[in-house]
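This is the structure I have questions about; it appears just below.
Apart from one protein chain that is not included, each protein chain of the complex appears where it belongs.
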Amino acid sequence: MSATPIAVSVVAPRRFAIDSGRRKTRIGVAILGMLVLIAIFAPLLAPHDPDAIESGRVLRGLGFSHPFGSDALGRDVLSRVIFAFRVSLSVAVGSVVVAFVVGIPLGLVAGYRGGWTDTVIMRPVDMLLALPALLLAIALIAIVGPGSLIALLSISVIYVPILARVIRSSTLVVTSQTFVEGARARGASSRRIAVRHVLPNAIGPTIVQASVLMGFALQIEAALSFLGLGAQPPTPSLGVMLADGRDVLTQAPWVEIFPGLAIAITVLAFNLIGDGLRERLDPRGVTR
Amino acid sequence: MTAILEIDRVDVRFQVGNTDVSAVSDVSLQISEGEIFGLVGESGCGKTTLALALIGLLPGTAEVQGAIRFQGRDLVGLPDDQMRGLRGDRISMVFQDPMTSLDPCFAVGDQVAETIRAHRPVDRRTARDRALQLLHDVGIPEAGRRYGDPPHHLSGGMRQRVVIATAVANEPALLLADEPTTALDVTIQSQVLDLLRELRRTHHTTILLITHDLGVVAQLCDRVGVMYAGQLVEVAPVEEIFRAPRHPYTQALLAALPTAAQKRGALRVIEGRVPDLSDPPPGCRFAPRCPHRMTECDRVPPIAAEAPDHLVACWLSEATQAAAGTSAAERSAGRSRGASA
Partner (left out) sequence: MSARAQFVGRRLLLAIPVLLAMSAFVFLMIHLVPGDPVRTMLGFRATPANVAKVRQQLGLNHSLFAQYAQWMGGIAHGDLGEDFISHTPVSTLLAQRLPVTVELTVLSMSLAIVIGVPLGVRAAATPGWVRKLTEGFVVAGIAIPDFWLGIMLVLLFAGIMHVLPPSGYVPFLQDPLLNLRYMALPVLTLAFGEAAYILRTTRGAMEQTLSTPFVLFARARGLSERSIVFRHTLRNAAVPIVTVIGIQFGVLLGGAIVIEYLFALPGIGRLIVTAINQRNYTVVQGGVLVVATLFILVTLFTDVIVGLVDPRVQEGQTA
């Protein structure tokens, strides 16, 4: 019997998706776990002091003492990448966590209450969404002045609307289900229903979104630092390294390559986790 | 009457992850030209899988063994382009849910015309006229006006009629109808069934009707086949099946139908659950739930003719016992098939 290329499986599409999802999440978590450990144990792992200037070892290529080479000031690229990664990762994760903490209550209340509350909350949120993200972040940084913390908060501002919308959509879906009516009929208070019943069921897609956003937050942080608006010296940052690397691009490309690779691998890990979680939570892509 | 369809010891297996699921096990069946054959069984018993195997629309993870002879030609292993030539032309299939069978972005009339042009070298005009005629024939009022409507402008019953029009556009010899009325309410149901009956009358179309609804079977079918967990357990003319079912499963199924004469109280159910097809019982798959279970039931009972037109696959039947005793070779072939089923 010739095989027709359809995705319809009579028996178990669910099982397929969950297995593949599980695999993805595992790989993603493994990579991310390693990266987080590297970030935490940076001082122990870095072979050199990231700020140590050695004029005798300028622009060395990859070698035993400098696995990632050295830069224009003789500083070890590997050590710099490790420390910079620490800062960038903290900002990325921190910004999404803040956005999560702020966005979830907003979206939950908007979706649960509906009506006037929904409009009042979501209109400004939607308007924020209409403004280009990076532009918004830059504008906010211009108000307060550059720095890692501000970069973190600006990125949160960008992501609050996104997370709020996601949880609002799933809240709408969940509240329309009959078990919520049942809880109401039992006389449970609104708040109790929202927190104990709606929230746990609606939070799935938001977590998926949040993990993917952490990867993108890392990229935005790098872009902001690249433009000089994020981490300020002496705080290291992958974005700053990328900017510095341009000066010696043709002579010592490794100074530019490795920070970028670090970002790419981290974003990959976050995306794997997000995709894997999504496949496990929602195999048929119904709430895509 | 000539047999238009011969299903000969067909097995369908699916590869899901690391497990092998046996969805259809050693089914043999013959359907005559012009008859309306009902295939009944509960959800998951393999009737839809069998139909999909017939029309060549199983997913890539499926493996089919055995032979399916349509008008003398074996469909198993037929290259896809040849199979595609048959689909919609000589063999058609309609599915359960009319709400989702038609493309939401195109006019209903165009979808009928497109099916015609896929198999016949006619121009647009001719196809359109024929499609219009078909819409009228299946009973769609104001067919001309409705031709250009997208599917969501039509009710469920109307859509199913359009689906049927598409399926019979090229006057197929065989029509597979998978639960065509299940998603419709009762009044529309009977209209659609009338339509099918009319098709058989005017075009001599053979219809394989898949359903779990015994009422539909009683209304429309000439003969009935009963499936359980991938195995064909009984085949008989429709009156026979209702009057004198032989297989314990069929008996239990009919007994479970609530009747007006029944006393109040618990509904009669069949104890137990449908087996897991990735690890089915070695012999008769109904055995674990059967009130007449014997030790022989660990071997697959071959299907045999109790009466000229009445086939049963059960060790209780003398015909089955006789068929089993026919040759040691056949029996060991049956055992190895039963063991791997």
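Letters are used for the chains, namely A and B, taken in the order the chains are written, and counting of residues starts over at 1 for each.
Heads up, the rule we're going with is that a contact is a pair of C-beta atoms (placed from the backbone, for glycine too) under 8 Å apart; a residue touches a chain by one contact, two chains touch by 3 or more.
Small disclaimer: the values here were computed from a predicted structure and weren't measured.
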Contacting the left-out chain in the complete assembly, out of B:Val21, B:Leu102 or B:Met158: B:Leu102
Just one of A:Met34, A:Ala52, A:Val101 or A:Met127 touches the chain that is missing; which is it? A:Met127
Using the touch definition up top, pick the residue from A:Val91, A:Ile104, A:Val180 or A:Ile263 that touches the left-out chain. A:Ile263
Candidate in contact with the missing chain, chosen from B:Gly17, B:Gly34, B:Gly85 or B:Gly156: B:Gly85
Across A:Leu62, A:Val101, A:Val120 or A:Ala139, the one contacting the chain not displayed is A:Ala139
Residue positions on subunit B contacting the omitted chain are 55, 57, 84-89, 92-95, 97, 100-106, 114-115, 118-119, 150, 152, 163, 166-167
Interface with the unshown chain - residue positions in subunit A: 4-8, 123, 127, 130-135, 138-139, 142-143, 215, 219, 222-223, 226-227, 242, 245-246, 249-250, 253, 256-257, 259-260, 263-265, 267-268, 271, 285, 288
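FYI, only the chains that are shown with their structure count from here on.
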Intercentroid distance (Cα basis), subunit B paired with subunit A, Å: 51
